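As you look at this complex, bear in mind that one protein chain is not there, while each of the others sits in place.
By letter and in written order, the chains are A and B; residue numbering begins at 1 in each of them.
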Amino acid sequence: MPHIYIDGRKIETQNGKTIIEAAIENGITIPHFCWHPELSVSGNCRMCLVEVGLPKRLPDGNFEKDSDGNLSISYIPKLQIACATVISDGMHVKLDSAKTIKAQEAVMEFLLINHPLDCPICDEAGQCKLQEYAFNHSRGESRFVETKNKKPKRTPWGPNVMFDAERCISCSRCIRFAKEIAKQDVLSFVQRCDKVTIRVSNGKRFDNPYSMNVIDICPVGALTSSDFRFKSRVWDMSFNDSICAACSRGCNTKIGVRNNEILRIEPKTNMHVNKYWMCDYGRLSMLPKLNTGRVLNPRIKQNGQTEDATWDEAIAYAAQILKKYKPSEIMFIGSGKSSNENNYTLAKFAKSALKSGNIDYYKRIDESFKDDLLRTNDLNANALGCTELGVAPANSAFAIENLATNIKSKSIKAIYIIDEDFDLNKELVDEILKAESIIIHSANHNIITENADVVFASSTFAESEGTFINVAKRVQYFAPALVTKENLHRMGMKLSRLDKFGAHNDRWTQKELRNSRPAWRVISQLAAQMSYNFGFIKAEDVFKEIANLFVSFKSMNYKLLEKHQGITLGKGDSPDPVIRNYESYYMKPN
Amino acid sequence: MNIEHNIERERMTFWERIYLPEIARGLGLTFRRMLRPKMTRQYPEERWEPLGSYRGRPVLVEEDSVERCVACGLCARVCPALAIEVQASETELDKERFPIKFEINMLRCIYCGFCEEVCPEEAIVMSKDYELVFTSPEAGIMDKAKLLVPIAQLQDRLEFVRRYR
Partner (left out) sequence: MNNLIWILIEALIKAVVILNVILLGAATSVYLERKISAVIQDRIGPNRVGPFGVLQPFADVFKLFFKEDIVPKASDKFFHSLAPIISLGVAVAVYAVIPFAHYVEIGGTKYYIGIAPNLNIGLLFILAMTSVGVYGITLAGWSSNNKYSLMGGLRSAAQMISYELSMGLSLIGIILISGSFSLNDIVIGQANWKWNVFLQPLGFLIFLVSAFAETNRAPFDLPEAEPELVGGYNTEYSGMKFGMFFLAEYANMATSSAFITLLYFGGWQLPFSPDLLGLAEGSIGLAVAQFLVFFIKVVFFIMFFIWVRWSIPRFRYDQLMRLGWKVLLPLSLLNVVLTAAAILIFK
């Protein structure tokens, strides 16, 4: 194993690595703009200049030592860029020498010459690499008295990305991303010197499914999201870790929330699943459903009208409905969009409590959605969880494909649905509405909830904790990001400053909280009403039972899942090692 | 407790320890005070015009009939009492960004002036307005319409801010 010394600290590393990689693996961050671990090295920002040297060798092959017996190092007179310099055994790197610091300050001064003083209006402010380095590695004042260059400030590159040419520091991260990751090589530098800017090729748009990742990797605010633009300052939001529910890849995400409203979803680094990326569909498609059209309270249908009810009323009414039918006349429908906890509790309720094998979930296979990078053909985030936990019909005659015929033939009279809207597939929904009784857990209002007998306001993955199993059989944990009446006092939830310190009489706390609950809790309350006691008090209890009952979940628990960023099924005893993730910004609001 | 140093006998002369002459002196002092001109201002009739350094109600500077504010949110962040709430939005103007909602809760405001100090645009300043009476908590929440003040009325304060920043 070769080793190098960074500021005298000995670091074990492998041959072929660059200095910056070796440093980051050991928790040392060398200032950089253009380098990114997943992109090729371009070495054009010059921020990672460091002093590099090797020990002097005497003609006889031994190392030269000074009078104190230390190795004498001969440093290369010109500084080297750490991102492109490959290590060699015994290499010495100086990060804190006067020469390195002077170089960093000079680079920063040059970058700031034409960078506008836009921080007050820039969405990147608060998580900006340039801001951080201006604070940590800069002289703190400019000697530039001339006027700054003017460039176009609002150029849309594509449907989701807006480009501000003035702020660009020409690091080329976005160009390399387009070429190497998104495989849509439409970006390039044009012009030279201080006129240099980035342009989309003539007649093209930067509209690939992963375009918004350039917003995250842009070290400054040159690239901003057309959707999020100016909605909130970074420091006004809270970021809770979650899992994307758009497809079965299960990309790790951070949900940005302010005032109990999801403003943006951004990728969280998980080297086993999505690395640093996430598709635009995952970022944008879920926001409207999560924020608007929500079922705020449980509702029951009486005299042909659905009206808000209390939880006790709704649960009692649902129990009354279920008791009317033979278990074999009830169809239970789980959801591939819902957590393992919810699906397991439903399966337990159907199979062990009511002794009905009529349980299945709605499948969403779309081959056109699939691509080579992250997107999969299964739009159900937790399809594997459903099958794994027994959301499957005992008799294939009662599979979901035959639901319509079963309803017609009256062999199914009541339907119990959790967190499923069947994509509002008209043919299927029309048939479902013909059933005698419908009980549904739903987060959003739709045609089914309008006609259902009981509607339980359901907490989505953004409001509850739970687990998903992704396409690669990885069990991943997600935590709530939004506050509901149920999880109001949950410990450890990150809240933005306003949400945390707002008093009950502040304007921004006036919004009524959703009175929603996750399906597992409602089902276990319903079961208790029908005198089956599940003993579930928190989501963790459900998962504990899953881990005890199913071999593939053995030894898993929430803490472990969080620590290892997910564990593959059956590997509860030997999870993947915890990796130190590369973070582009270290000053995060929370 | 035996105190031996700095006792009354050391600190005071005999006449001071007798106390009565000192009382008479004290009474004399307050009596002279009674005869001096009074400094009370008959408030509702006589009003005081504060100087530029006065920190009254925070207001938004209105320049060319539009607010200077770009809704950067620094005032809301620095506000120790969480009195300020800002919601930004996009505008066609050169400044790109403007506050679609800017509210100061005067029930929370403590007149510390941090918002003014932190503002990068000199868009929020402490005015000379010290007469803040409202009859309901809702009326205490001032929106943009109440906060915008033409720049001509704020010259004193802007000058002060520029000089002592």
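In this section, contacts are C-beta pairs under 8 Å (C-beta built on N, C-alpha and C of every residue); 3 or more make two chains touch, one makes a residue touch a chain.
The structure displayed is predicted, hence computed values, not measured ones.
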Practice task
Identify the visible chains that the left-out chain touches across the whole complex.
Solution key: B
Handout entry: Which of B:M12, B:L27 or B:L51 contacts the chain that the document leaves out
Key = B:L27
Problem - For chain B, residues in touch with the removed chain - result: 20, 23, 26-27, 29-31, 33-34, 36-40
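Keep this in mind: only the chains that are shown with their structure count from here on.
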Fill in the blank from the handout: CA centroids of chain A and chain B: separation to the nearest Å works out as 45
Practice task
Provide the residue numbers of chain B that touch chain A in the complex, in ascending order.
Solution key: 70-74, 76-77, 82, 85, 88-90, 95-97, 103, 105, 108, 120-121, 137, 141
Problem - Interfacial residue positions of chain A with respect to chain B in the complex - result: 117, 119-121, 125, 153-154, 229-233, 235-236, 497-498, 501-502, 505-508
